[in-house]
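I'd like to ask you about the structure that follows.
The complex appears here minus one protein chain, its other protein chains still in place.
Read from first to last, the chains carry the letters A, B and C; within each, the first residue is number 1.
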Amino acid sequence: MPGRALVSAWMNEARNETARVEAFSDGVFAVAITLLVLNLHVTAAPGQLAAALGREWPYYATYVVSFLTIGIIWMNHHAQFERIVRADRTLMVLNLLLLMFVTLIPFSTGLLAKYLDTASDQQAAAATYAASLLAMALSFFATYLWGTRAKLFSEQVLARHARYLIARNSAGLAVYVLAIAMAFVNATVSLALCGLTAVFYLSPGRRLD
Amino acid sequence: MPGRALVSAWMNEARNETARVEAFSDGVFAVAITLLVLNLHVTAAPGQLAAALGREWPYYATYVVSFLTIGIIWMNHHAQFERIVRADRTLMVLNLLLLMFVTLIPFSTGLLAKYLDTASDQQAAAATYAASLLAMALSFFATYLWGTRAKLFSEQVLARHARYLIARNSAGLAVYVLAIAMAFVNATVSLALCGLTAVFYLSPGRRLD
Amino acid sequence: MPGRALVSAWMNEARNETARVEAFSDGVFAVAITLLVLNLHVTAAPGQLAAALGREWPYYATYVVSFLTIGIIWMNHHAQFERIVRADRTLMVLNLLLLMFVTLIPFSTGLLAKYLDTASDQQAAAATYAASLLAMALSFFATYLWGTRAKLFSEQVLARHARYLIARNSAGLAVYVLAIAMAFVNATVSLALCGLTAVFYLSPGRRLD
Partner (left out) sequence: MPGRALVSAWMNEARNETARVEAFSDGVFAVAITLLVLNLHVTAAPGQLAAALGREWPYYATYVVSFLTIGIIWMNHHAQFERIVRADRTLMVLNLLLLMFVTLIPFSTGLLAKYLDTASDQQAAAATYAASLLAMALSFFATYLWGTRAKLFSEQVLARHARYLIARNSAGLAVYVLAIAMAFVNATVSLALCGLTAVFYLSPGRRLD
């Protein structure tokens, strides 16, 4: 029969290993995704509100793409940390880097929303936006690679699964690089590429079992 | 006697199935409901603060209705996820959609507060507001329907309870549709309908046992 | 030997009864207390920053009083929910009301900070501020009274402790009423009364055992 102290110790250990990293990360994800709404605002001349709301499509489009992107990276973060049994200092630093780029997204989203409909500055805005998503995806990939190398994952991932996951992650990185290049041709297409990446990752991918 | 590893495994499994979805959702609900306060602000000519505070009733009314609405949807979310034993990818995507519409509410609330007292634009503002609540309620209903269809709930819901829950949810949807229509007649009545819906759902409904 | 399903069930039950109410409330408390910082901002003519920072004392004073007040109400909320073994619908609605008033505090804090140093409007601002703290304290008291009446607390509170807790709570309410009245005489004294209330509640009070 396990004594009270022992049960407490086991519980604390299981809870502490990764739970507070997840809790803090969840908090940052939740705040960052919700701060996206602060980019939305409308000013209209009297009687022009309906028309003004209609003209705000760059704000809605960027809101949806960024919301889905942060939501998906959270889901992937969630799935990844389920398999992490131990969080070392390097993982925590890489995770902090990831959160730093996630937190930047409300800024780059507001930037693109503001300039998407301008002829002169949509290139710089769209390239900055896609670059912020790329930085976020790269730092997520780094946590995965470090977790693999430092053997932080539980033993459920076979070599062939690892190859699949690396291919799946790399595909996203490649599309973000393409979106940066495309920004200088057509900012809306660049945003659409980012949106398609989000939709692609909404699907669960191959089942690992 | 269960060994340490086994207890840990059970705990992790029970925790992981739905706990992080709830934690992330709780975070988004908590941030969104608190961001409502950022809509409140007063500017007054010297000596006119008390009068200016009194004129801000559209801000207070919309604050209260939106706070109660998000609070209640959180309670219902809470009650629903208590009965969910397994979170599949589709549920997580639908939940993300729900959170996207919840997060929009501080925006639509600020919009209605700003234009409720104007003759020219209160219709567009009130319709947008009620539509944002309808979108939120629809996506919540979608998580319920999917949970039922994919058998994600624990076995405690009988068929007659399901019928009752569907009727109760549909009532709310119908009132929001009515509130959108009413927005073009009288924006304050439209807001009042949304407020009454919140008060209606504050009551716990029939006990399911 | 308890089976896996049984252990899971016990855990879920213990976790679900009050844990998500606490998690959501913690989130709202944490966001509301952190949003206080958004009231702080300085604009200064070139070379005047140091002087401008010095003139901002109403912002610092109100920041500290509100931060401590929300922090303490969180601590008391924490202590209270530790003793709650069951959360019924009425408690959740009262808790939602409490959170609604807590969330208002960043607004009333910003209001007082802005007008504390003006001759014409400090009365209205200080009265609004103290009234927002009173509303928050009253709704907290309501959760306590309901919890007692509906027997939601664990059995550790004796009648004499209940009398002590009611007296301690009432003292705070009385001081907030006094602070509202004092607002019309001297807004800074009114704020000081609110600050003293916070410091008073920082002390743990009599030990209940």
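In the analysis below, a contact is a pair of C-beta atoms (placed from the backbone, for glycine too) under 8 Å apart; a residue touches a chain by one contact, two chains touch by 3 or more.
Just so it is clear, the model here is predicted, and its values are computed rather than measured.
J.: Using the definition of touch stated at the top, determine which of A:L49, A:L68, A:I84 or A:L111 touches the missing chain.
T.: Among A:L49, A:L68, A:I84 or A:L111, only A:L111 touches the chain that is not shown.
J.: Specify the residue from the set C:V42, C:A150 or C:A181 that touches the hidden chain.
T.: From the options C:V42, C:A150 or C:A181, the contact with the absent chain belongs to C:V42.
J.: List the residues of chain A that touch the chain left out of this view.
T.: Here the touching residues of chain A are 1, 4, 7-8, 11-12, 15-16, 20-21, 23-24, 26-28, 30-32, 35, 38, 89, 92-93, 96, 99-100, 103-104, 106-107, 110-111, 115, 118, 120-121, 123-125, 128.
J.: Which residue numbers on chain C touch the omitted chain?
T.: These residues of chain C touch the chain that is not shown: 1-2, 7, 10-11, 13-14, 22-23, 26-27, 29-31, 33-38, 40-42, 44, 46-50, 53, 64, 67-68, 71-72, 74-75, 78, 82, 202-204.
Following the convention adopted for this analysis, only the chains that are shown with their structure count from here on.
J.: Using C-alpha centroids, which chain lies at the maximum separation from chain C?
T.: Most remote chain from chain C, centroid-wise, comes out as A.
J.: With chain centres taken as the means of their Cα atoms, state the distance from chain A to chain C in Å.
T.: Spacing between the chain centres: roughly 34 Å.
J.: Compute the distance, rounded to whole Å, between the mean C-alpha positions of chain B and chain C.
T.: The separation of the two C-alpha centroids amounts to 24 Å.
J.: What parts of chain B, by residue number, touch at least two of the other chains?
T.: Answer for chain B, listing residues that touch two or more other chains: 1, 7, 11, 23, 26-27, 30-31, 35, 38.
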